[in-house]
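Here the structure comes first, spelled out in C-alpha coordinates, and everything after it is commentary.
Just one protein chain is left out here, and the rest sit where they should.
Up next is subunit A:
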Amino acid sequence: MKKLFKSKPRTPVDLVRQTRDLLVFADRGGPDTKESKRNEKMMELSKLIRDLKVILYGDSDSEPVPEACSQLTQEFFRENTLRLLILCVPKLNLESRKDATQVVANLQRQQVQSRLIACDYLEKNLDLMDILIAGYENADLGLHYGTMLRECIRHQTVARYVLESERMKKFFGYIQLPNFDVASDAAATFKELLTRHKSTVAEFLLKNYDWFFAEYNKKLLESDNYITKRQALKLLGDILHDRSNLDVMARYVSSEENLKIIMAILRNSAKSIQIAAFHVFKLFAGNPNKPPRIANIFDRNREKLLRFFADFKPDKEDEQFEADKSQVVREIVALECINRPSIQP
(Lines give C-alpha, C1' and ligand atoms only; values in the text may rest on other atoms or scores of the structure.)
Protein backbone atom coordinates (compact mmCIF):
# COMPACT_ATOMS: atom_id res chain seq x y z
CA MET A 1 0.00 0.00 0.00
CA LYS A 2 2.78 2.35 0.93
CA LYS A 3 4.81 1.54 -2.12
CA LEU A 4 1.88 2.22 -4.34
CA PHE A 5 1.63 5.61 -2.76
CA LYS A 6 5.20 6.52 -3.47
CA SER A 7 5.07 5.53 -7.11
CA LYS A 8 2.10 7.80 -7.79
CA PRO A 9 2.41 10.84 -5.57
CA ARG A 10 -1.00 12.41 -5.77
CA THR A 11 -2.17 15.38 -3.76
CA PRO A 12 -5.30 15.07 -1.61
CA VAL A 13 -7.03 17.41 -4.03
CA ASP A 14 -6.13 15.16 -6.98
CA LEU A 15 -7.46 12.15 -5.12
CA VAL A 16 -10.78 13.81 -4.42
CA ARG A 17 -11.12 14.92 -8.04
CA GLN A 18 -10.34 11.47 -9.41
CA THR A 19 -12.75 9.94 -6.91
CA ARG A 20 -15.44 12.35 -8.03
CA ASP A 21 -14.91 11.52 -11.69
CA LEU A 22 -15.22 7.83 -11.03
CA LEU A 23 -18.26 8.35 -8.82
CA VAL A 24 -19.94 10.22 -11.64
CA PHE A 25 -19.16 7.26 -13.87
CA ALA A 26 -20.43 4.74 -11.33
CA ASP A 27 -23.55 6.75 -10.65
CA ARG A 28 -24.46 7.05 -14.32
CA GLY A 29 -24.34 3.31 -14.58
CA GLY A 30 -23.01 3.52 -18.16
CA PRO A 31 -24.84 0.59 -19.79
CA ASP A 32 -22.71 1.03 -22.88
CA THR A 33 -19.47 0.38 -21.01
CA LYS A 34 -17.90 -3.03 -21.28
CA GLU A 35 -18.06 -5.24 -18.20
CA SER A 36 -14.28 -5.57 -17.89
CA LYS A 37 -13.75 -1.84 -18.28
CA ARG A 38 -16.39 -1.19 -15.70
CA ASN A 39 -14.85 -3.60 -13.18
CA GLU A 40 -11.51 -1.95 -13.68
CA LYS A 41 -12.97 1.45 -12.93
CA MET A 42 -14.77 0.19 -9.84
CA MET A 43 -11.50 -1.33 -8.59
CA GLU A 44 -9.82 2.00 -9.13
CA LEU A 45 -12.62 3.74 -7.24
CA SER A 46 -12.24 1.31 -4.32
CA LYS A 47 -8.54 2.10 -4.16
CA LEU A 48 -9.16 5.83 -4.22
CA ILE A 49 -11.67 5.64 -1.39
CA ARG A 50 -9.17 3.64 0.62
CA ASP A 51 -6.49 6.24 -0.10
CA LEU A 52 -8.82 8.96 1.13
CA LYS A 53 -9.35 6.99 4.30
CA VAL A 54 -5.62 6.60 4.84
CA ILE A 55 -5.11 10.35 4.53
CA LEU A 56 -7.87 11.05 7.07
CA TYR A 57 -7.03 8.35 9.59
CA GLY A 58 -3.38 7.60 8.95
CA ASP A 59 -2.18 4.02 9.05
CA SER A 60 0.03 1.86 11.20
CA ASP A 61 3.10 3.73 9.99
CA SER A 62 1.93 7.31 9.95
CA GLU A 63 -0.37 9.72 11.70
CA PRO A 64 -2.70 11.88 9.59
CA VAL A 65 -1.35 15.24 8.46
CA PRO A 66 -3.73 18.08 9.39
CA GLU A 67 -2.85 20.11 6.29
CA ALA A 68 -3.67 17.21 3.97
CA CYS A 69 -6.93 16.50 5.82
CA SER A 70 -7.93 20.11 5.49
CA GLN A 71 -7.21 20.21 1.74
CA LEU A 72 -9.09 16.98 1.22
CA THR A 73 -12.12 18.23 3.13
CA GLN A 74 -12.21 21.52 1.30
CA GLU A 75 -12.07 19.87 -2.10
CA PHE A 76 -14.63 17.27 -1.05
CA PHE A 77 -17.28 19.82 -0.16
CA ARG A 78 -16.42 22.27 -2.94
CA GLU A 79 -18.61 20.17 -5.18
CA ASN A 80 -21.18 17.46 -4.79
CA THR A 81 -18.80 14.62 -3.89
CA LEU A 82 -20.61 13.66 -0.69
CA ARG A 83 -23.93 13.22 -2.49
CA LEU A 84 -22.29 11.13 -5.20
CA LEU A 85 -20.52 8.97 -2.65
CA ILE A 86 -23.70 8.33 -0.67
CA LEU A 87 -25.62 7.48 -3.81
CA CYS A 88 -22.94 5.09 -4.99
CA VAL A 89 -22.65 3.10 -1.75
CA PRO A 90 -24.99 0.34 -3.04
CA LYS A 91 -22.67 -0.11 -6.02
CA LEU A 92 -19.53 -0.57 -3.94
CA ASN A 93 -18.24 -3.84 -2.54
CA LEU A 94 -18.36 -4.50 1.18
CA GLU A 95 -14.82 -3.30 1.95
CA SER A 96 -15.30 -0.07 0.01
CA ARG A 97 -18.63 0.53 1.69
CA LYS A 98 -16.89 0.36 5.04
CA ASP A 99 -14.13 2.67 3.82
CA ALA A 100 -16.67 5.13 2.43
CA THR A 101 -18.53 5.08 5.75
CA GLN A 102 -15.36 5.90 7.63
CA VAL A 103 -14.49 8.69 5.22
CA VAL A 104 -17.93 10.29 5.50
CA ALA A 105 -17.83 9.97 9.29
CA ASN A 106 -14.42 11.53 9.56
CA LEU A 107 -15.30 14.45 7.29
CA GLN A 108 -18.05 15.52 9.70
CA ARG A 109 -15.37 16.41 12.24
CA GLN A 110 -12.82 18.07 9.97
CA GLN A 111 -12.43 21.77 10.47
CA VAL A 112 -11.31 24.09 7.72
CA GLN A 113 -10.35 27.48 9.10
CA SER A 114 -12.11 26.50 12.32
CA ARG A 115 -15.38 25.85 10.51
CA LEU A 116 -17.10 22.52 10.14
CA ILE A 117 -17.68 22.86 6.43
CA ALA A 118 -19.44 19.50 6.32
CA CYS A 119 -22.21 21.13 8.34
CA ASP A 120 -22.49 24.02 5.89
CA TYR A 121 -22.76 21.54 3.04
CA LEU A 122 -25.36 19.34 4.72
CA GLU A 123 -27.54 22.33 5.61
CA LYS A 124 -27.90 22.94 1.90
CA ASN A 125 -28.39 19.24 1.15
CA LEU A 126 -30.67 18.08 3.90
CA ASP A 127 -32.48 15.66 1.60
CA LEU A 128 -29.40 13.43 1.88
CA MET A 129 -30.63 12.57 5.36
CA ASP A 130 -33.78 11.10 3.84
CA ILE A 131 -31.63 8.79 1.71
CA LEU A 132 -29.57 7.73 4.71
CA ILE A 133 -32.62 7.07 6.90
CA ALA A 134 -34.26 4.99 4.18
CA GLY A 135 -31.15 2.80 4.31
CA TYR A 136 -32.65 1.04 7.30
CA GLU A 137 -35.17 -0.52 4.95
CA ASN A 138 -32.37 -2.41 3.23
CA ALA A 139 -30.51 -4.96 5.34
CA ASP A 140 -27.37 -4.61 3.23
CA LEU A 141 -27.17 -0.83 3.47
CA GLY A 142 -28.60 -0.21 6.92
CA LEU A 143 -25.37 -0.50 8.86
CA HIS A 144 -23.40 1.73 6.48
CA TYR A 145 -26.01 4.45 6.02
CA GLY A 146 -26.89 4.19 9.70
CA THR A 147 -23.33 4.94 10.78
CA MET A 148 -23.10 7.86 8.35
CA LEU A 149 -26.41 9.18 9.62
CA ARG A 150 -25.32 9.10 13.24
CA GLU A 151 -22.23 11.07 12.33
CA CYS A 152 -24.23 13.66 10.39
CA ILE A 153 -26.65 14.31 13.25
CA ARG A 154 -23.72 15.49 15.33
CA HIS A 155 -24.58 18.78 13.67
CA GLN A 156 -27.46 20.33 15.52
CA THR A 157 -29.23 21.75 12.48
CA VAL A 158 -29.10 18.38 10.78
CA ALA A 159 -30.47 16.64 13.85
CA ARG A 160 -33.30 19.19 14.01
CA TYR A 161 -34.17 18.50 10.40
CA VAL A 162 -34.35 14.75 11.02
CA LEU A 163 -36.38 15.15 14.22
CA GLU A 164 -38.93 17.31 12.49
CA SER A 165 -39.10 15.35 9.27
CA GLU A 166 -41.79 12.86 8.46
CA ARG A 167 -39.12 10.17 8.54
CA MET A 168 -38.88 10.44 12.32
CA LYS A 169 -42.04 8.34 12.62
CA LYS A 170 -40.37 5.54 10.69
CA PHE A 171 -37.89 4.91 13.49
CA PHE A 172 -40.61 3.33 15.61
CA GLY A 173 -40.72 0.57 13.02
CA TYR A 174 -37.01 0.40 12.23
CA ILE A 175 -36.00 -0.34 15.79
CA GLN A 176 -38.21 -3.42 15.73
CA LEU A 177 -36.91 -4.90 12.50
CA PRO A 178 -36.30 -8.65 12.74
CA ASN A 179 -32.67 -8.21 11.72
CA PHE A 180 -30.97 -7.50 15.04
CA ASP A 181 -27.91 -5.72 13.69
CA VAL A 182 -29.95 -3.23 11.68
CA ALA A 183 -32.61 -2.80 14.36
CA SER A 184 -30.07 -2.09 17.06
CA ASP A 185 -28.28 0.38 14.83
CA ALA A 186 -31.56 2.22 14.27
CA ALA A 187 -32.13 2.20 18.03
CA ALA A 188 -28.72 3.75 18.57
CA THR A 189 -29.54 6.51 16.07
CA PHE A 190 -32.96 7.07 17.63
CA LYS A 191 -31.34 7.47 21.03
CA GLU A 192 -28.74 9.85 19.65
CA LEU A 193 -31.48 11.98 18.07
CA LEU A 194 -33.36 12.23 21.35
CA THR A 195 -30.45 12.89 23.68
CA ARG A 196 -27.62 14.65 21.89
CA HIS A 197 -28.73 18.23 21.34
CA LYS A 198 -30.57 19.11 24.54
CA SER A 199 -32.34 22.31 23.56
CA THR A 200 -33.40 20.97 20.16
CA VAL A 201 -34.75 17.80 21.75
CA ALA A 202 -36.71 19.73 24.39
CA GLU A 203 -38.19 21.96 21.72
CA PHE A 204 -39.07 18.98 19.53
CA LEU A 205 -40.68 17.02 22.35
CA LEU A 206 -42.85 19.92 23.49
CA LYS A 207 -43.97 20.73 19.98
CA ASN A 208 -44.67 17.11 19.03
CA TYR A 209 -45.69 15.86 22.44
CA ASP A 210 -49.02 14.31 21.52
CA TRP A 211 -48.13 12.12 18.58
CA PHE A 212 -44.66 11.31 19.82
CA PHE A 213 -45.63 9.92 23.21
CA ALA A 214 -48.74 8.25 21.85
CA GLU A 215 -46.48 6.36 19.43
CA TYR A 216 -43.86 5.79 22.09
CA ASN A 217 -46.32 4.25 24.50
CA LYS A 218 -48.16 2.19 22.00
CA LYS A 219 -45.40 0.95 19.74
CA LEU A 220 -42.45 0.76 22.09
CA LEU A 221 -43.44 0.56 25.75
CA GLU A 222 -46.34 -1.77 25.09
CA SER A 223 -44.41 -3.83 22.56
CA ASP A 224 -44.16 -7.56 23.20
CA ASN A 225 -40.57 -7.49 22.07
CA TYR A 226 -38.29 -7.72 25.09
CA ILE A 227 -35.45 -5.67 23.69
CA THR A 228 -37.72 -2.93 22.30
CA LYS A 229 -39.47 -2.57 25.60
CA ARG A 230 -36.30 -2.50 27.65
CA GLN A 231 -34.48 -0.03 25.43
CA ALA A 232 -37.55 2.21 25.24
CA LEU A 233 -37.90 2.29 29.03
CA LYS A 234 -34.24 3.10 29.47
CA LEU A 235 -34.39 5.90 26.92
CA LEU A 236 -37.63 7.29 28.34
CA GLY A 237 -36.02 7.38 31.76
CA ASP A 238 -32.99 9.20 30.36
CA ILE A 239 -35.16 11.73 28.53
CA LEU A 240 -37.44 12.46 31.46
CA HIS A 241 -34.60 12.72 33.96
CA ASP A 242 -32.75 15.23 31.81
CA ARG A 243 -33.00 18.73 33.27
CA SER A 244 -33.51 20.30 29.88
CA ASN A 245 -36.71 18.27 29.47
CA LEU A 246 -38.29 19.42 32.72
CA ASP A 247 -41.46 20.70 31.04
CA VAL A 248 -41.88 17.49 29.07
CA MET A 249 -41.39 15.48 32.21
CA ALA A 250 -43.97 17.52 34.14
CA ARG A 251 -46.44 16.88 31.38
CA TYR A 252 -45.63 13.20 31.10
CA VAL A 253 -46.06 12.47 34.80
CA SER A 254 -49.39 14.26 34.92
CA SER A 255 -50.98 11.74 32.63
CA GLU A 256 -53.07 9.01 34.17
CA GLU A 257 -52.66 6.96 31.01
CA ASN A 258 -48.86 7.02 31.22
CA LEU A 259 -48.90 6.02 34.87
CA LYS A 260 -51.09 3.02 34.14
CA ILE A 261 -48.73 1.83 31.43
CA ILE A 262 -45.67 2.15 33.65
CA MET A 263 -47.40 0.42 36.56
CA ALA A 264 -48.35 -2.46 34.31
CA ILE A 265 -44.72 -2.81 33.23
CA LEU A 266 -43.61 -2.88 36.87
CA ARG A 267 -45.26 -6.27 37.01
CA ASN A 268 -43.21 -7.58 34.06
CA SER A 269 -41.53 -10.90 34.60
CA ALA A 270 -38.05 -9.66 33.59
CA LYS A 271 -36.19 -7.99 36.42
CA SER A 272 -34.21 -5.61 34.24
CA ILE A 273 -37.46 -4.34 32.70
CA GLN A 274 -38.97 -3.81 36.13
CA ILE A 275 -35.94 -1.84 37.23
CA ALA A 276 -36.06 0.34 34.12
CA ALA A 277 -39.77 0.94 34.68
CA PHE A 278 -39.10 1.90 38.27
CA HIS A 279 -36.80 4.71 37.16
CA VAL A 280 -39.73 6.21 35.29
CA PHE A 281 -42.27 5.38 37.99
CA LYS A 282 -40.35 7.29 40.64
CA LEU A 283 -40.95 10.49 38.69
CA PHE A 284 -44.70 10.02 39.04
CA ALA A 285 -44.29 9.40 42.75
CA GLY A 286 -41.98 12.36 43.18
CA ASN A 287 -44.21 14.85 41.42
CA PRO A 288 -45.03 17.48 44.08
CA ASN A 289 -48.15 18.59 42.20
CA LYS A 290 -49.90 15.35 41.50
CA PRO A 291 -53.16 15.90 39.70
CA PRO A 292 -56.11 14.42 41.63
CA ARG A 293 -56.51 11.54 39.21
CA ILE A 294 -52.88 10.50 39.64
CA ALA A 295 -53.11 10.88 43.42
CA ASN A 296 -56.20 8.79 43.24
CA ILE A 297 -54.39 5.93 41.50
CA PHE A 298 -51.66 6.02 44.10
CA ASP A 299 -54.27 6.07 46.81
CA ARG A 300 -56.19 3.11 45.48
CA ASN A 301 -53.06 1.04 44.98
CA ARG A 302 -51.23 2.10 48.10
CA GLU A 303 -51.17 -1.24 49.82
CA LYS A 304 -50.33 -3.17 46.71
CA LEU A 305 -47.50 -0.81 45.89
CA LEU A 306 -46.06 -0.89 49.40
CA ARG A 307 -46.17 -4.64 49.40
CA PHE A 308 -44.55 -4.71 45.98
CA PHE A 309 -41.73 -2.39 46.98
CA ALA A 310 -41.03 -4.34 50.13
CA ASP A 311 -39.62 -7.21 48.04
CA PHE A 312 -38.44 -5.21 45.08
CA LYS A 313 -34.68 -5.02 44.68
CA PRO A 314 -32.16 -5.43 41.89
CA ASP A 315 -29.98 -8.54 41.66
CA LYS A 316 -26.92 -6.52 42.45
CA GLU A 317 -26.82 -4.28 45.49
CA ASP A 318 -27.39 -0.70 44.50
CA GLU A 319 -27.32 2.11 47.03
CA GLN A 320 -28.87 4.66 44.71
CA PHE A 321 -31.72 2.31 43.99
CA GLU A 322 -32.38 1.73 47.67
CA ALA A 323 -32.37 5.47 48.31
CA ASP A 324 -34.80 6.04 45.45
CA LYS A 325 -37.02 3.27 46.66
CA SER A 326 -37.30 4.57 50.20
CA GLN A 327 -38.04 8.02 48.77
CA VAL A 328 -40.85 6.56 46.67
CA VAL A 329 -42.23 4.63 49.63
CA ARG A 330 -42.20 7.82 51.67
CA GLU A 331 -44.07 9.66 48.94
CA ILE A 332 -46.71 6.97 48.83
CA VAL A 333 -47.12 6.99 52.59
CA ALA A 334 -47.21 10.77 52.68
CA LEU A 335 -50.00 10.86 50.12
CA GLU A 336 -52.15 9.04 52.60
CA CYS A 337 -52.01 11.90 55.06
CA ILE A 338 -52.99 14.45 52.45
CA ASN A 339 -55.80 12.45 50.96
CA ARG A 340 -57.39 11.20 54.10
CA PRO A 341 -57.19 13.97 56.62
CA SER A 342 -60.46 13.09 58.29
CA ILE A 343 -60.40 9.39 58.92
CA GLN A 344 -59.72 9.75 62.59
CA PRO A 345 -62.55 11.06 64.74
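Side notes on the structure shown:
What we mean here is this: contacts are C-beta pairs under 8 Å (C-beta built on N, C-alpha and C of every residue); 3 or more make two chains touch, one makes a residue touch a chain; residues count from 1.
FYI, contacts and distances are computed from a predicted model.
The complex includes a chain that is not drawn, and of the options "Ste20-like serine/threonine protein kinase", "Elongator complex protein 5", "Ran-binding protein 10" or "tRNA (adenine(58)-N(1))-methyltransferase non-catalytic subunit TRM6" the UniProt name matching it is "Ste20-like serine/threonine protein kinase".
Only one residue from A:Asp14, A:Glu40, A:Glu123 or A:Asp140 touches the chain missing from this view: A:Asp140. When the full complex is taken into account, the listed residue touching the unshown chain is A:Gln102, out of A:Gln102, A:Thr200, A:Asn217 or A:Asn245. Touch with the hidden chain on the side of subunit A covers residues 1, 3, 56-60, 63-64, 66, 69, 93-95, 98, 101-102, 105-106, 109-110, 139-140, 143, 147, 150-151, 178-181, 184-185, 187-188, 191, 225-227, 230-231, 233-234, 270-272, 276, 326, 330, 333-334, 336-337, 341-344.
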